[in-house]
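Structure record follows, encoded as structure tokens.
Removed: one protein chain of the complex. Kept in place: all other protein chains.
Right, chain A next:
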């Protein structure tokens, strides 16, 4: 990641429409963008497409960005919204994995620390689309339930329910995972 000063200069160059500077910005934020998109979308190709669309949106609207603000939170919002746009078509609110009643069990922190990106993605694939999305929005990207409800056009209470079920599912999956990785 570029330091703040060089990022400001880079963004200023991108505002002039300099394609070479846009490429530089792309390559410096490629990993950041892909990391966010891949959490929401089920495969890398979709994530790359969403990330690229987000970059295009940024290049087109970068003149509206104030360099005094932090670029990453602004870009994160673009990435999340674009990813959600991709997901909306496939989302089914009725979809929900009927979880068996589970009792939260403790998992060693060391097991979590060892989770790689692939492990986490594999775990998340076991969640349904809505649970995964709500978990990402609330736990990782810091949105409130009210915002999530508005973004996904669901009641706030449903957002809470999806989050609870996502956590329960992940707990269960992590236990299974830790058993297999022991």
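The rule is short, and it goes like this: a residue touches a chain if its C-beta (ideal position, glycine included) is under 8 Å from a C-beta of that chain, and two chains touch if they have at least 3 such contacts; residues count from 1.
Following the convention adopted for this analysis, contacts and distances are computed from a predicted model.
Missing chain, UniProt protein name, picked from "ATP synthase subunit b", "Branched-chain amino acid ABC transporter permease", "Outer membrane protein beta-barrel domain-containing protein" or "Multisubunit sodium/proton antiporter, MrpG subunit": "Outer membrane protein beta-barrel domain-containing protein". Along chain A, the points of touch with the absent chain fall at residues 1, 13, 16-21, 23-24, 26-27, 30-32, 34-36, 38-39, 44, 48-49, 51-53, 55-56, 59, 106-109, 111-113, 115-117, 120, 139-140, 167, 170-171, 174.
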